[in-house]
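Left out: one protein chain. Kept in place: all the others.
Labels A and B are assigned to the chains in the order they are written; within every chain, residues are numbered from 1.
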Amino acid sequence: MRDAESGFRLNEASLVKQAFAEQLKLLSLSFPALLLVGFIVLAPIAWLSWLSFVDADGFTLANYERLLNPSYGLTLSTTFQLAFLVTAICVLLGYPLAYIAAQLSAGAARIMLLCVLFPFWTSLLVRTYAWLVLLQKRGQINTWLQDWGFTDAPLRLVYNFTGTAIGMVHIMLPFMILPLYAAMKSIDENYMRAAANLGASPTQAFWQIHVPLSLPGLGAGVMVVFVLSLGFYVTPDLLGGGRVMMWSMQIERSLSVYSDWGAASALGVVLLVITLAMLWLFSRLTGVVGAAAGGK
Amino acid sequence: MTSGPLRSDGVGSAAALPITVSNIRKNYGNYRALDDVSLDIHSGEFLTLLGPSGSGKTTLLMVLSGFVRPDSGSVRFADREVVLLPPHKRDIGMVFQNYALFPHMTVAGNLAYPLKLRRVDRAKIAERVEKALDLVQLGGLGARRVDELSGGQRQRVALARAVIFEPRILLMDEPLSALDKNLREQMQLEVRRLHDRLGMTTVYVTHDQREALTMSDRIAVLDKGRIQQIDPPQALYDNPKTHFVADFIGESFSLPVTICDGGATLFGHPLHLPHKITGSAPHFLVLRPEKLTLLPEHPTDAAAGINEIKGQVRQSVFHGDSVMIYVAVRDGHEIALRVPHRGKVTLPQPGDHVSLGYGVEDTIVVPATMPVEGGMR
Partner (left out) sequence: MKIRSRGVSLVVALALTALTTEAYAEQTLTIASWGGAYQDAQREAWFNVVAKELGITIKEDTTSGIADVRTQVASGKPTWDLVQQGNYSCAILDKEGLVEPLSDAIQNMEGFKPSMKGKGWISNLVYANVIAWNDKTYPDQKPQTWADFFDTKKFPGSRSMRRSPVYDLEAALLADGVPMDKLYPLDADRAFAKLKTLQDDVAVWWSSGAQSAQVMQDGEVDMSSVWNGRAETIAKAGAPVSITFNQQMLLTDCWVVPKGAPHKDLAMKAIEIMSRPEVQARIALYINYGPANSKAFDTGVIPEETAKKLPSYPDNLAKGFILDANYWADHLDELTQRFDLFIQQ
């Protein structure tokens, strides 16, 4: 009886110990990375939040009270409008482009994606200035519009909301196309065949099968473009002509004009909270955060 | 088409359509995927396209479904020419190799999809989905997500989806290849039963000759873009017309024979043949292991109707229900015979000299290559 029992637990203690040691080893392997992430990502955020709540006299909400100024409300509204608009245009332009790229042969698709990616290799500033040159009053586009008789006087295409949106769409488009392309590439062509076989016209198959199956890519693209747009600085600063005030510009102003770390931190914290809230809302609405991360 | 619930009354082949394929050619660059293929598929028939990969069987199926546009030729469903018709207007069911169940829909959603496209009203759809699920023994699983199903269950859903709108033609592209052996064999019977019950014309593609033999009314064997032979399973097995067919269907061992004046000699001994051989091209004698018998050590005499071959046992392999005995014959050739396992029977041991006999009707002599003039209808 006793023998049977001890035989039943043969080597149990050592095996448990070995399993534990293995886990410890894994943990120690990931420790430097965890430390780095903690140090580079989390620590500055914590520091930022801390700064926004203290001043020389200790705890304060003054930095947040300051945000009650209607100027910040207008900025927030502009920021969201622009981010929504840019995201929407990126979807409208990016979806067909990604679709075409996904249908092309490997070689042609590579060339097309290269063109899509090309802007990534040019500096943001250069691209933004290029739009300035094209869109301004005596720029190429206005020249053509007038030469071809579409307008008499130059249109105001830049130094406003329109110009900012155009410039930002150009910069954000690759962020929309790449995840869309990846998602579309992973759609088995048999799904579309099955749809056709079951009686779906190409249009029906596109909307009822292709679009839903590309949603994870669309969600990832929308999320990336929207979040990046919320925090965009350079392009609105140059193409907005001062009128298009983004949240990030308010942060910059707090630092360069008032040199007020507390105020800038409070603005940063608000942007962070809004961004996280948007991500949360988005994942609730579509469940794509997990999908985009490769889960189910 | 009729839009009543799935038939439950036996072979109601009134709703099935015959298919006529005439002179279909399809080239991919210099590669001939389909080389002047013609084929009649009878109404309500279960026809299998069998061949190795690259033989053109899948391409032919894709031509039928409309996903591949042939270079020339005609496909008719009954009297209607469909070769120019886009896939979504062909109104034929299809089961894909990897099922192609839409992952963003539930099981019921997948089944309802073709009905919704046909604007069947909602109450009817629910009823027919239930019925279809019952048909493939998945009753109650309609709300499941596709990725929650096992391989066999997905297979059944794919099948149900392909037949729920009662197409008069059903195409299947190696539908069982992803299943393990036991499940595959079970599904083979189920698919065949479903066909018998619903009665539509079925074209089934596989590279598995056993599967083809098990399920089909007729089998079309394809190689290099051409149909080598089309016959019912047993005829195909017993009377292969070419060496390729003989080799591809069932187990067989080939020995070269010499042709002379319509007769044939094996290693110099004339063979008893069921019929005369035309032409003088190289031929093979094809021997199937189960058709060989061990002759007594001292044969009375080579009785009429029996051919005999001598050799030395090299190896015997136990298969449970039978034993395979590999025998070396002349010129380095090897054949084998299968002996049912009945226990207590003394079998020849390696090294023993044996005589093997086979009937005249089992003496299959086929040309090494397909005769040029071979009509393939």
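The criterion applied here is as follows: contacts are C-beta pairs under 8 Å (C-beta built on N, C-alpha and C of every residue); 3 or more make two chains touch, one makes a residue touch a chain.
Keep in mind that this is a model prediction, so the values were computed, not measured.
Considering the complete complex, the chain that is not shown touches A. Contact with the omitted chain, checked across A:238, A:251 or A:269, is made by A:238.
Residue A:250 is the one among A:63, A:87 or A:250 that touches the chain not shown. Although one chain is hidden here, its contacts on subunit A can still be listed: residues 69-71, 74-75, 78, 132-133, 136-139, 156, 159, 237-238, 241-243, 245, 250, 253, 255-261.
Throughout what follows, only the chains that are shown with their structure count from here on.
Computed centre separation for the pair subunit A/subunit B is 53 angstrom, with centres defined by C-alpha atoms. Chain contact summary for the complex, subunit B toward subunit A: residues 65-67, 86-88, 90-94, 96-98, 100-104, 113-114, 117-118, 147, 161, 165.
Against subunit B, the residues of subunit A that register as touching in their complex are 188, 190-191, 193-202, 204-205, 208-209, 212-213, 215, 296.
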